[in-house]
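Missing here is one protein chain; the remaining ones are kept as they sit in the complex.
Entry: chain A
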Amino acid sequence: MRKWLMFTMLLAMAALYSRQATAERKENHKDYASSSIAECSSCHKGEGVAPNHDSDWVRGHRLVAQKPGRNCNDCHDQAFCLDCHTGGGIDTSPSNQTFRRDYKPKSHRSDFLEIHPIKAMDNPQSCTRCHSEQKFCIECHERFRANDLQFQSHRRQFSDIQLSNVGPKHEGFSATQCQSCHPGGMLPTHKWSADHAVEARRNLQACQTCHSEGDVCMRCHSARTGLKVSPHPRNWDSVKGNYRDKSNGRSCVKCHDHF
């Protein structure tokens, strides 16, 4: 069996090598960088150059761009990538928008400050590809009151809850008065708890925008204090050692005495 396996592998390697050896060398494409897609298609239909540059290119180009061997580099300068990915703008045409001094991709149409709470829901990962530095989001978000944000969990806080059907809302009380009615109690145990868990699981990156260090999370989710609610995923027992070893326990000690 092993011999057959070895023989098959050798045969496959030989076939691969002969195909590679006879393959045509790629032509320098810089001169064609400004060609229309139709012109590209006439030569490259089978190689997928045209399907890579269709109207869905913004969403689909990731796979093309990460091909080793500097695929994009055949036609484009690195500036072409970085104008979007880190916000340059040297080839900006009048049809391109800018945000301050940065180039702004077309997905940010209209006034993005207004529509991004909805637009940013589409594939939550896509925002962090460009805005990996949380300060970008924090600069605006930290200036809002929590109740002004869109999240359900932040709209429904204890201040909205009435003491009884006819009683006053909690907003009439200050935080220092909590313990007089809830001696020894942890307070955020109302509807808020369920809502915030669902929202956080769907888009935890949004939480990090304002609570970058997670301090507000740890009021309940720490192993030391508060409600001591475990936030970990189901496979935690099998992966916790990975986190401990790689981060040297930096995250563990935020909530645990020992790791």
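Operating definition for what follows: a residue touches a chain if its C-beta (ideal position, glycine included) is under 8 Å from a C-beta of that chain, and two chains touch if they have at least 3 such contacts; residues count from 1.
Methods note: contacts and distances are computed from a predicted model.
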Chain not displayed: protein name in its UniProt record ("Tryptophan synthase alpha chain", "Periplasmic binding protein", "Outer membrane channel" or "FAD:protein FMN transferase"): "Outer membrane channel"
Where the missing chain touches chain A, by residue: 13, 16-17, 19-21, 23-24, 37-38, 41-42, 45-48, 50-51, 54-56, 59-60, 62-63, 65-70, 77-79, 81-82, 85-95, 97-98, 100-101, 106, 109-111, 113-115, 117-119, 121-125, 129, 132-133, 135-136, 139-140, 143, 148, 150-152, 155, 198, 200-205, 207-208, 213-214, 217-218, 221, 231-236, 238-239, 242-243, 246-248, 250-251, 254-255
